[in-house]
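Structure below; questions to follow.
For this view, one protein chain was removed and the others were kept in their places.
Every chain is named by a letter (A, B, C, D and E) in the order it is written, and numbering of its residues begins at 1.
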Amino acid sequence: MPPTPGPRDILRDLESPDMLVPPATDAGLLPNLEFSFSDTSMVLRPGGWSREITARELPVATTMAGVNIRLTPGGVREVHWHIASEWSYMLVGSARVTAVDQRGRNFIADIGPGDLWYFPRRLPHSIQGLKDGCEFLLLFDDGNFSDLNTFSLSDLFAHYPKDVLAANFGVSASNFNCLPSGHQGTVPGPLESEAVQSPYGTVPQSFRHRLLAQKPVVTPVGSVRIVDTSNFPVAKTTAAALVEIKPGAMRGIH
Amino acid sequence: MPPTPGPRDILRDLESPDMLVPPATDAGLLPNLEFSFSDTSMVLRPGGWSREITARELPVATTMAGVNIRLTPGGVREVHWHIASEWSYMLVGSARVTAVDQRGRNFIADIGPGDLWYFPRRLPHSIQGLKDGCEFLLLFDDGNFSDLNTFSLSDLFAHYPKDVLAANFGVSASNFNCLPSGHQGTVPGPLESEAVQSPYGTVPQSFRHRLLAQKPVVTPVGSVRIVDTSNFPVAKTTAAALVEIKPGAMRGIH
Amino acid sequence: MPPTPGPRDILRDLESPDMLVPPATDAGLLPNLEFSFSDTSMVLRPGGWSREITARELPVATTMAGVNIRLTPGGVREVHWHIASEWSYMLVGSARVTAVDQRGRNFIADIGPGDLWYFPRRLPHSIQGLKDGCEFLLLFDDGNFSDLNTFSLSDLFAHYPKDVLAANFGVSASNFNCLPSGHQGTVPGPLESEAVQSPYGTVPQSFRHRLLAQKPVVTPVGSVRIVDTSNFPVAKTTAAALVEIKPGAMRGIH
Amino acid sequence: MPPTPGPRDILRDLESPDMLVPPATDAGLLPNLEFSFSDTSMVLRPGGWSREITARELPVATTMAGVNIRLTPGGVREVHWHIASEWSYMLVGSARVTAVDQRGRNFIADIGPGDLWYFPRRLPHSIQGLKDGCEFLLLFDDGNFSDLNTFSLSDLFAHYPKDVLAANFGVSASNFNCLPSGHQGTVPGPLESEAVQSPYGTVPQSFRHRLLAQKPVVTPVGSVRIVDTSNFPVAKTTAAALVEIKPGAMRGIH
Amino acid sequence: MPPTPGPRDILRDLESPDMLVPPATDAGLLPNLEFSFSDTSMVLRPGGWSREITARELPVATTMAGVNIRLTPGGVREVHWHIASEWSYMLVGSARVTAVDQRGRNFIADIGPGDLWYFPRRLPHSIQGLKDGCEFLLLFDDGNFSDLNTFSLSDLFAHYPKDVLAANFGVSASNFNCLPSGHQGTVPGPLESEAVQSPYGTVPQSFRHRLLAQKPVVTPVGSVRIVDTSNFPVAKTTAAALVEIKPGAMRGIH
Partner (left out) sequence: MPPTPGPRDILRDLESPDMLVPPATDAGLLPNLEFSFSDTSMVLRPGGWSREITARELPVATTMAGVNIRLTPGGVREVHWHIASEWSYMLVGSARVTAVDQRGRNFIADIGPGDLWYFPRRLPHSIQGLKDGCEFLLLFDDGNFSDLNTFSLSDLFAHYPKDVLAANFGVSASNFNCLPSGHQGTVPGPLESEAVQSPYGTVPQSFRHRLLAQKPVVTPVGSVRIVDTSNFPVAKTTAAALVEIKPGAMRGIH
């Protein structure tokens, strides 16, 4: 009889040989430390999809949640905000991001592969896929965060009676007969065509950082790019390292 | 650009096509409902291995935990007990199980493929692989259970000073110089050779049930064998159904 | 300067003179014990409205929640179920209620003023206003219950792909193109015209009790009708008393 | 049959017409956001009364609790302290407040209508009604605070044996035969007559702020006075705005 | 330098030599399992004293709390009730206990050394020391119980306005001018002189059990008296054993 005679999932077993046959020094009872985006349920939306790994999937991750998002060309995550901060890394393609801070200062930038961006807690922001669309990774500083439960501007408008919106903006209620759904879009034009001049100016620190443009620290086993408040000062709640390891090399115990 | 241009785990994506592209009626935010034994870390022991899925891996499973165990020929889970009840299903091979209840009545039986057994909470019991060894599935009625934290008889003995053990059993302390480790074993002989005559008799209800020997209820989509207190009265905390579905057929919504 | 010189809500002060000027024997720090349906936010629905008082409004009420519901003539609370049991008292008007238990036995009855009904936990049921509509009070045995979060049959259907529904019921998918919204209705005809013959028969114990038809116990201070499992056996989780006190009389300390 | 045929509290319904008939854009399930001091139970004390709204009455208010207090002429809240900070607004009348900080520096001031005061956490302080008494509003930075559970100097003295107090102050135990109850008082004389010269001086930042004396920011819809650490630096845990809205005008959505 | 050169409490060290020098088989980290009544703070009351060990002193004891009480001759624990059940063992002296159940049936008995009594949850009862007073041990089935927080009849009366008490009992309010404090007493006369004839009769099962009168089971190491629902049926939540061990003998591991 083979060592695992019962029913098994051989493809998964092949992915993690050290979990199937752990080293003899393993004493057991570590919590699960890994969860694949492929084991999460996609959420399809007009303009793209998203899938998330939170403390609901990976209970040990109480202090961070990850979301993987795809935006089609012109697909838009409309203006929204959330309590957690948002640290992001562009995997493939490009996007245009905008934000406005609590003093009315605004921000707009285009993000390419290997760029990252960061929006502090509660700051309204939007993301829109550029001509080829994009796929990126978001990291939130709260393991119980859900991207499906954020608060969007169109949600806010939808829950106010039209006469209240009219009184608030000093315009006629008929202006609100056709609120945009916000979820679909066309590919935006050049950055200059969209920039808005705010009377309060622009944000004092950029929300974008070009991580791949950073010169790596090269070591015998590979290279590393570290991003923290020393080179990306606005990202106060998240630091990161992009580590490249040569095949067969080992990142030292730490 | 393909719909999922970023890095992906194609083998896992193939396993769950409805998670990668969910039906349009999916509203999102269901908790994760699946976890593969292949994604858990094995624990190797003399005499076999075990791996477990608990609320630590699958947080939604607060009321049950599953353990998959392999015993080699003669490999033994020595006498131990735990607060959760233990419901079990033999996948492959055969094992000899023993137990003793709180009134000193004992139980011994051999378990074959498709048999199941049930030990109530806190009841001391043991399991030993027979000539080809075995692999089985355990189900505990507590999502936070861990098979690695049960209380075994040899643990108990190891934590008592030898003179206390001697006084307790009324024998010389030297009898306890060489406590068996309990984890290794030789293939046991015939059942009769191991049965012990208890002065209190045997347990009033069998802890074993031959599920596959049960005549199935046949339906147009397949068949089902239901086991609950009506046909396995000792298993008060767990009921189960063995459902076989024909290829392409559907178990009705329920 | 008057005893309460600051701003005040005189109409509310008049409602509770003993809260404004409590007796000298009051030692303080009792939790709030009262919350008016008038201080809750109505939820308007096609077919009526509802408003609820739960542990969110009245934190001391951890073991029960109350909901006040109005159904227009023909207005329907479609088939739904919830974890809490539902005890109900008809204030004004009349309604038709239906239910089916876990063995497929069904129940249908018309409810008039002063009648009450009880549905055990998780039992699917519906309520529909008869010719003048009705207003009633529901009592759930869980302070955190919300009537807005129950699970309805049309919700269930809406979240299944049509081909799955078709496969489940063995009919063509086109039958599900137009699922009824379930929220509107016309006044139902006579009870007999709606009764369905279940192959499993009807429920063994009625879910309706005519409380006002019960002969009251008359005492010097008024009268009382007590309903518990002795006269309404299906209502295992809720007992009640309808107490009428003569003006100026006092229900004894208890 | 009218839309709300059942029993109702019409006076309360009139107070909140948007709760009785909410706008169609209301999606339900907001927690209760309002609780009237008229629905709380007064606590009568020698020298005045108090009533409080805490997380026990309004569960959403986890970060603040409000207390409404009346002191008669000369009525005194004797020296006491609590873990929460105390932010206060004088509604009607005037009071004398005193405090001493952890370095022995003291503070005394008279408070008039529209003045506010602030005592940091754990700082001993007292309040006494001046010639017409007063009524004020307290705001604590803890939703579970209770003014009935604070620690007062006379409580402290009452729980020490007299010989311990005598040893502590180096006086005879007979001095403590008649501890003042602290709850009653006579109208205090001029401020100068009560000021005590502390060897450690006075507190470096005033605990009083004259909010009404502040020049308001005037807008088309009314006016606003904002008080935060920029103009009342000692009040580190509470900022406030006194907003006056013209009849029919609307404070913009924010 | 001696093995424990630092400051130590030699008298306590002598009490538990196995804690000072544990056996080599001790693996550590067991929670504290012992707490002495001598390490608790007495509460002196008119008529006696009490001291208690609860989960506040011994955190492992979540399911039971112990109270040690002394009543002087005639000293009385007046009529009171609590949510936990009360199981009791008379150490020294004798007492008279009374109770009334929820159907108005009453109970009165005299308790001597080695007797025990049991009052179910919420049942009003009283205890009074007889001619030499007594000392007993109470066991409550809730580790967070406190005997100082029970609800007594005189507390109840003290918090009702006198006119409400008068209306309730149908007598003049002047009858309540002088409520007995309940805490002091004179030695009661013979049992017959105090027995009250209830129109509802006496309780169906005695609340008293004479444990010492029970014939012990004698074993080689000593003797044991077991009391459970088989011989004291009213005590549904607590079973006990009075174990006597000969000097040097050992109660077997269990």
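The definition used in the following text is that a residue touches a chain if its C-beta (ideal position, glycine included) is under 8 Å from a C-beta of that chain, and two chains touch if they have at least 3 such contacts.
Predicted model only: the values in this text are computed from it and were never measured.
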{"item": "Which displayed chains the hidden chain touches across the whole complex", "value": "A, D, E"}
{"item": "Residue in contact with the excluded chain [from E:43, E:164 or E:212]", "value": "E:43"}
{"item": "Among E:26, E:110, E:141 or E:244, residue touching the chain not depicted", "value": "E:26"}
{"item": "Sole contact to the chain not displayed, among E:91, E:173 or E:212", "value": "E:91"}
{"item": "Residues in subunit A touching the chain absent from view", "value": "23-27, 250, 252-253"}
{"item": "Touching residues on subunit E - with respect to the absent chain", "value": "1, 3-9, 11-13, 15-16, 19-22, 24, 26, 28-32, 34, 36-44, 49, 55-57, 59, 68, 70, 91-93, 132-133, 135-137, 146, 148-149"}
{"item": "Contact set of subunit D toward the excluded chain (per top definition)", "value": "156, 158-161, 164-165, 167-168"}
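FYI, only the chains that are shown with their structure count from here on.
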{"item": "Chain of greatest Cα-centre distance to subunit B", "value": "D"}
{"item": "Most remote chain, CA-based centroid, reference being subunit A", "value": "E"}
{"item": "Option in C-E, C-D or A-B whose residue-number contact pairs overlap B-C by over half", "value": "C-E"}
{"item": "Interchain centroid distance [CA atoms averaged], subunit B/subunit D, Å", "value": "61"}
{"item": "Subunit B: positions in contact with at least two other chains", "value": "24, 26"}
{"item": "Touch-based graph of the chains, sorted into line, ring, star, complete or other", "value": "other"}
